[in-house]
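One protein chain omitted, others in place.
Should a chain be cited, it is by its letter among A, B, C and D, assigned in written order, with residues numbered from 1 in that chain.
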């Protein structure tokens, strides 16, 4: 049936992928600080999730230092005049290391969970836009071209800046920047281009400054872009995953931007030039093409796998599963199985069964998680 | 398909002119791929098609000389400044690093200079004036002939006056001392200076070599 | 005119590499859509009707990519007058897009044209005696402008709202001033089940030889032509070309799009009616 | 920088167009369904515009009845205001405005109402795909069409075309597309092909035979097309009428307007009204309508070609470049 119109599920009823916890005992008796214990699925240790809401006093204990998402209420008694807390705000919540001055209590400014990391207390909001940090690998789209820099949209509060001086110039690293480069700025990146870059610094107002000074960064080609919610991709060690795609599709690269922008593409291998010249020539020739907009030819089978992997990533994020190499591979394999079984009988390519929205997505993610837990069991025998 | 070789006397937009493998398309024409196998050159403006020796076909619009007919005045063939076209512009703003000019006439390749319908804004950066750095002189009213070197950003074209034939053509004295004697025409002395006939005051300009 | 953003709301275009990848994927046979849907597969839709008690009929629909549309239908008694332009003006549609200053005339006309098709029989049901008639206002509110083109979303919601519209029963005689039965229970439906239903509009994009329904914004950006085909009971009641697409299109492609839209419309009608009975 | 919003009149004034005086109009012949109305089209009439054109559909019945008169003027390519983002292509904007006195019955206001905004959107869709915008980076091409007179049938108050579909608006859009396309050609803006507008309608045959059309002699630039190519079927029930006018008095069940590029055989605009289903003998009413509208557009295209060529020859004569070619100068335009 090409179209399915469902009554809107109230947000609460989207069941979590927790096969082992039955749901009725989770009726939550709310006490003041909303504490309750939730049996997470097998890998995660059961941990107490305490939600704080804005204006709630998290602690008055002076030994805690104040982190993000909180502010210090300098209060001897509860009724302080408004200006008191304003005065306190001048130093802003970013400067984390404000000593817990005596008598003040730390109050949450956002609704979220309390994070206590050796003496530093901060509140991580339930949902917020991506806040860039130095070293983050992000995927971005060029919004505006100015005389010496580009403004890049990275799904965060302010658009990031990419200076002409912080990119690789075609023709290798040695080339010195000449004034004609400014005139040809559009030949490197122009409006709408997608790039992968690293945050090299933060400006005073929090905007990020990017750089693409390495071969793994630069303009993106040969693939498909998708956007997931910013909190979906958790900062991990490697954000560029290479998957061995099935049906002879070859290798597929998945670039998971920390800002929720994901790029799935065919693996671009530096074909050795026919003459087999020296490495610099190879690297030189590669760097000529880094700013070309022309895709290589990609086989239909690869395109189908790229689409499937894109769906897997989208399903994992919508079901709040951490996207890393191991789990993505497992979910991808279970998606392949799903297509062979042909969930609703006809296994034909055009059955649309690979479209992993809603219920189908949940089944695939669930199967993937089981595959991972069983692999862990086999591998370590120790659930950790 | 019309006959490939003898071009019709008059071509209208969309009219197929010739198969593209032997011929190439230049101004006023457009390559249209009907189907993957055959691509043809079609006219994209109404005018007279010409077959050039280098097997390229171009279409020129008859631009009647402005004097004879009152209704359609002189229109340059070129509607927009393009890279490497030389333009006639008037300096509108000066600051330390660049001069903002208003382009009001342009000329592409061999044809003569045509006044354009709408004036475009251009910028001449410090490093594009001449090889050696010249500080800016605050004379507002001086004409400059420059050539367009890049499409620049949103609203500006980047001009350069590096070559000898480019530079100030008509200038008026700035009258630093007293405002009253400003505005006299200057005539060039050498490629760096111009002098005012009446007061003999010498002012710095990047002067175009008088043709 | 509905602004067709080529990328996020700011309207930055997609990159040439993305466009060429998408175009080649969509022109393959069988085509490969970026989210591996089949050419006639819709993204999941959530819909409910009768959500606003102060209106004669209402419906709300949430679209695959988060776009949300609410339609309210209100009826007022109006005196017949020659100057009021005849029965064509008895139904007034208005499309309000959140965040845009003025209402969207193009979408408003698309809906009005297909609603007021001659022979739809709805105008007869608006007559109240000899001197009065019902004036129906169909107000369509696009809350979060959907990332893809809103035409289908707003006509499906309008269909549900009109199906849910009830008018109070006239108890007075034809010549007198209209008096109505104040028992809301036995109000008359504007579109009774047995009569001709309201039309829906399907948005179709044609890329090379293939035709795609419910296109995402990326698919629209690489399409050759974008058509809005309004269909009601196996009859095509209106076709409009929309902004977008990179060139003209052959007449066979247009005919094929219209033909396939009729077939898909059947299934859309049946699932829409499913929502009607649901609550 | 000229102020784009205020476009002031031409410096040296223009000569008013000369209309047919009532005495010379031809005896009234009822137009057969497949004959198009004659079109009067002339280009470059407004000097300040880069390109301009004037289109009129003189109705032979009697000159006092309103006919479609509209003028198009094209400004561009001109610089974009500095606030707009960079665009490698030109931005084509089209605006269609009914002048207050143009519609029979009530007077229209100055601010653009829904109908005008809708028609402007359709006009810009039709023209957008024919202009080679890649050739004019960072610039704007503005097309202004103002309707001086139209034949009513716009669904406004007072013109009772009850039951049938109003084709007045479609006629206006088709005329606007053809006129604007001629203006763009006159402006010398590079385009892939000129777009001609065509309208066709389906009517229920009233009592007996719809008389077979006869080939009337062409007046001015318009020619009509013989029925041969379009196989005017003589079946009962539904008949096809090309270029229907609200004053013809037909009751139109469904109508289609198209923007058609004849040389490339491509459609840039399709707009249909009224309900069309599958006909008894299998041919789809939609296909008949679209084919009919394309046929109308093809013949309108000939008129546009003539008008553009006329202006070209005038230009050539002036600079003495006219080539005395033996075969006269009717350029043979081959349309696949």
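Here is the rule we go by: contacts are C-beta pairs under 8 Å (C-beta built on N, C-alpha and C of every residue); 3 or more make two chains touch, one makes a residue touch a chain.
Note that in this section contacts and distances are computed from a predicted model.
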Missing subunit (named according to UniProt) among the choices "Ribosomal RNA-processing protein 41", "Trafficking protein particle complex subunit 11", "Ribonuclease P/MRP protein subunit POP5" or "Actin-like ATPase domain-containing protein": "Ribosomal RNA-processing protein 41"
Displayed chains contacted by the hidden chain, counting the whole assembly: A, C
Touching the absent chain when the full complex is considered, from A:71, A:332 or A:355: A:71
Hidden partner chain, touching residue among C:144, C:172 or C:210: C:144
Given C:27, C:94, C:172 or C:210, the one touching the chain that is not displayed: C:94
Among C:73, C:116 or C:190, residue touching the chain not depicted: C:73
Residue numbers in chain A that touch the chain omitted from display: 10-12, 14, 16-18, 26, 28, 30, 34, 36, 38, 40-41, 44, 49, 51, 53-55, 69, 71, 78-79, 82, 85, 89, 92-94, 107, 109-113, 124-129, 157-159, 205-206, 229, 231, 320-321
Residues of chain C (touch criterion as defined above) contacting the omitted chain: 10, 52-55, 58, 62, 65-68, 70, 72-74, 76, 94, 96, 98-99, 101-102, 137, 139, 141, 143-144, 146-147
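Everything that follows uses one rule, which is that only the chains that are shown with their structure count from here on.
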Chain pair, A-D or C-D, that carries the greater number of C-beta contacts: C-D
Whole-Å gap separating chain C and chain D, where each centre is the average of the chain's CA atoms: 29
Chain A-chain B separation of Cα centroids, rounded to whole Å: 50
Centre-to-centre distance between chain D and chain B (centres being mean Cα positions), rounded to whole Å: 36
Chain D residues counted as touching two or more neighbouring chains: 85-86, 192-193, 261, 264
Shared interface positions of chain B, touching two or more other chains: 151, 153
Chain A - residues contacting chain C, complex: 1-9, 141-143, 153, 191-194, 219-226, 293-295, 298, 300, 303-304, 307-308, 310-311, 314, 349-352, 354-355, 357-358
Touching residues on chain D, where the partner in the complex is chain B: 1-2, 12, 44, 47, 50, 75-82, 84-86, 132, 136-139, 185-186, 188-194, 261-264, 305, 308-309, 311-313, 315-316, 318-319, 321, 323, 325, 329, 331-334
Touching residues (chain side chain D, partner chain C) in the complex: 85, 114-115, 117-118, 121-122, 124-126, 128-130, 155-158, 160, 162-165, 192-193, 253, 256, 261, 264-278, 284, 286-287, 290-291, 294
